[in-house]
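Missing here is one protein chain; the remaining ones are kept as they sit in the complex.
Should a chain be cited, it is by its letter among A, B and C, assigned in written order, with residues numbered from 1 in that chain.
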Amino acid sequence: MALTGVLRPGHTQIRVLDLEASVDFYTNTVGLVETGRDKAGRVYLKAWDERDHHSIILRRAERPGTDFYGLKVLDKRTLDKLESDLRAYGVATERWGAGELLETGERVRFEAPTGHLFELYAEKTEVGDGLGYVNPDILIEDRKGISPIRLDHWQIHGGDLDGSRNLFVDVLGFTLTERILAEDGKTDMAVWLTCSNKAHDIAFVRDERNDTSHHAAFLIETWEKLLYAADLLAKRRVTIDIGPLRHGITRGTTIYFFDPSGNRLETFCGGYSFYPDMKPYTWTWDQIGSAIFYHTRELNERFLTVVT
Amino acid sequence: MALTGVLRPGHTQIRVLDLEASVDFYTNTVGLVETGRDKAGRVYLKAWDERDHHSIILRRAERPGTDFYGLKVLDKRTLDKLESDLRAYGVATERWGAGELLETGERVRFEAPTGHLFELYAEKTEVGDGLGYVNPDILIEDRKGISPIRLDHWQIHGGDLDGSRNLFVDVLGFTLTERILAEDGKTDMAVWLTCSNKAHDIAFVRDERNDTSHHAAFLIETWEKLLYAADLLAKRRVTIDIGPLRHGITRGTTIYFFDPSGNRLETFCGGYSFYPDMKPYTWTWDQIGSAIFYHTRELNERFLTVVT
Amino acid sequence: MALTGVLRPGHTQIRVLDLEASVDFYTNTVGLVETGRDKAGRVYLKAWDERDHHSIILRRAERPGTDFYGLKVLDKRTLDKLESDLRAYGVATERWGAGELLETGERVRFEAPTGHLFELYAEKTEVGDGLGYVNPDILIEDRKGISPIRLDHWQIHGGDLDGSRNLFVDVLGFTLTERILAEDGKTDMAVWLTCSNKAHDIAFVRDERNDTSHHAAFLIETWEKLLYAADLLAKRRVTIDIGPLRHGITRGTTIYFFDPSGNRLETFCGGYSFYPDMKPYTWTWDQIGSAIFYHTRELNERFLTVVT
Partner (left out) sequence: MALTGVLRPGHTQIRVLDLEASVDFYTNTVGLVETGRDKAGRVYLKAWDERDHHSIILRRAERPGTDFYGLKVLDKRTLDKLESDLRAYGVATERWGAGELLETGERVRFEAPTGHLFELYAEKTEVGDGLGYVNPDILIEDRKGISPIRLDHWQIHGGDLDGSRNLFVDVLGFTLTERILAEDGKTDMAVWLTCSNKAHDIAFVRDERNDTSHHAAFLIETWEKLLYAADLLAKRRVTIDIGPLRHGITRGTTIYFFDPSGNRLETFCGGYSFYPDMKPYTWTWDQIGSAIFYHTRELNERFLTVVT
């Protein structure tokens, strides 16, 4: 099989201050669909075109942030293999039983060198996107809010960027697609990694604040739908961090905004297709403005400093 | 590595009746870039964002059609492995030396059960897309004509569809994404296969005319650029077969048109992302109209009958 | 005042066979808003961004078609002036009292030489588009169906095209923007007329079937929304006559489809801006294909023959 190993970002558990206000925001403004709640009070959501049971889990907490990041792998055999590979690499793993997350099989959890908790899993109940599998239609009506396609990628921060980068490349089979070098021209300040044809599935940024999240990103179909997203966010008085604009990195277009708890979210569109025979792009420190915000070539303070 | 084996459709050699008229068409109307000519008189072209030396080879001949279909594989080790797998599966292979195609390494050639000549290769000179790899810009100016992103996929016809489908799935690692069933509800009349995140990299249609091509497709960025493609083709009095329209299959949007020799080409945009944990879609015979042309739900005679 | 006289197509009364099925179609699929019903059982609708009470009136009848075409004029003084001008031109007029149509002032009705009933009116209750007039937002949420901006124009057929053209140009102040000439190179077979900056507010086609309608058109914001319209119509199994495509005439993009009674409707997007210092375009008979359907350069039989 041509696409194997780790398939994609599968789910992420986000801490929110007010659960019901957040459910309202993630369903009516972001436009996800609620698919379940568990005994612990967590709320499960999915984007409309995702076929698995959920991609976002909301947990009420005293401070915003992300509890853990889930990666879907091809099958149980792959899960066992990667667990074994992680251990061989010197990473402690913990196996969580099926069902601890709703409709989800066993998970292999480990801590990345940047302090983030990741988990691999091979099984999650397929609930479909409503189009069916026989003579499917091509659209779902009455999508609410921004209504992205899927959870797309994460940008997360921590000190040992080299450690996390190496772990993802050497053990989990990710490929480096882009990097920003420090002023010394050698040190990676940020790296973009893919496990698929996407320009990125995850990005790590060097930051002394371990285990922090810059944003989780949702995929949007078109630049016009990005405009609608910005219009809708503005109409509902949601704080837009920046956008719509173009990234130099990935060539994608984007809006960044904040959920009611202060977690930054991205609606992302486009980006080139990546294949593992391609060279990565390198950005030098003096061009970081163009790398991130291609049009203005200037970063804003909030984008640089706020993580959760 | 998460993406391995066969990476993508890499090149295709198309027969044209008038070489210079065809070069003019493929460069100025389709908007490919000429990258070389060889001693045999063949002309090599690439789409602007392809990094390898070429994806289209034009050969002058007395009748239109396609000589062979090239699949890029991850590396030389993969090439050897797939050659060995093909032989083990009972498929005769022939190894062609590096350089027979310009800037291309060794190729492993075989005939698929539907009569088409395929070849695998691991090496082709990387010429880049002009953006560079250090602080790249995000656009190339002065693109001509339609200017697609890349060669995207093929639809080809032959009698032993089952044989080709099995070969691509069992040996080459492709995954079935969609199928049209015959009236008996069992026989595949057409299958769509992927070796990546794309909704299709190749489609086989059951047709008694072995070794024929329905179309080669180029990827277009947006629905608005598809409109420009249709406008430009119309302005230049190119015969548009059909479109712009939506496919039920892949959910992509499209225009079909003919090159001056009568080879059908497609400009394709969109389509869902596929992962190997997803179920394929099945279309029943009575819904073939919606499957192919979602809006009108009716096929046209020319689309059904003309192959080269 | 720079824009005076006749302002725009203001309303049209359409005959439908099944009233409730039609209301469902015009509200949920076309996406108009029902604004009232009168004692005669007629249903009034408006497009979301129209500020006046209604633009479409549905009347149950035994056969499809259009009862009359209403043109909004600047003010009561203009209404009186145009009534007087019409009479001076030899056209009989009839004044209908305020309130015969819901929320509508006095109407001056006359028959055009092509047999169509027109009416001028200066007053209709302003109900707004829901955005308000103080610190308005820029979008309405929960728009249903295609949800056009407004009633845009009509194409209507009749024998004495010259008579109607002259009446609209000489008395009502319209300007010719485009024409199709007959094979003789002299006779107008079709004319496009504007009373504003639009490329057309009305088109007359020479046709022995007097007092017939080819289509009423609604304005759509973008080519991407046109695609959504086509997708939605197809999903709901509405008969699409043709499209999405580009017109040579007006340069607009379009889809034609039929309401449940067989009345043809158009969703129209774009078109150039016209000013009265511009020359009209002329299309010769042999280029009628490009004039109407720019991409295919071929008319279809149904488009040519079906009127109501």
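Going forward, a residue touches a chain if its C-beta (ideal position, glycine included) is under 8 Å from a C-beta of that chain, and two chains touch if they have at least 3 such contacts.
Being a predicted model, the structure only gives us computed values, none of them experimental.
Peer 1: Kindly name the visible chains that come into contact with the excluded chain.
Peer 2: Taking every chain of the complex into account, the missing one touches A, B, C.
Peer 1: Looking at the whole complex, which of C:Leu120, C:Leu167, C:Ala291 or C:Val307 touches the chain that is not displayed?
Peer 2: Considering the complete complex, C:Ala291 is the one touching the chain left out.
Peer 1: Residue by residue, what part of chain A touches the chain that was omitted?
Peer 2: Residues touching the hidden chain, for chain A, are 223-224, 227, 230-231, 233-234, 240, 243-246, 253, 290, 294-297.
Peer 1: For chain B, which residues touch the unseen chain?
Peer 2: With respect to the unshown chain, the touching residues of chain B are 137-139, 141, 222, 224, 228, 231-232, 235.
Peer 1: Residues on chain C that touch the omitted chain in the whole complex?
Peer 2: Within chain C, the residues touching the omitted chain are 1-8, 49, 51, 72, 74-75, 126, 133-138, 150, 172-175, 194-198, 221-223, 246, 248, 251, 270, 272-273, 275-284, 287, 290-291, 294.
We take it that only the chains that are shown with their structure count from here on.
Peer 1: How are the chains arranged in terms of who touches whom: line, ring, star, complete or other?
Peer 2: Topology of the interface graph: complete, with all chain pairs in contact.
Peer 1: Where chain A and chain C touch, do the two copies share over half of their residue numbers, giving same, or under half, giving different?
Peer 2: same
Peer 1: Compute the distance, rounded to whole Å, between the mean C-alpha positions of chain A and chain C.
Peer 2: 48
Peer 1: Give the residues of chain B touching no fewer than two other chains, as numbers and ranges.
Peer 2: 223, 246, 290, 294, in rising order.
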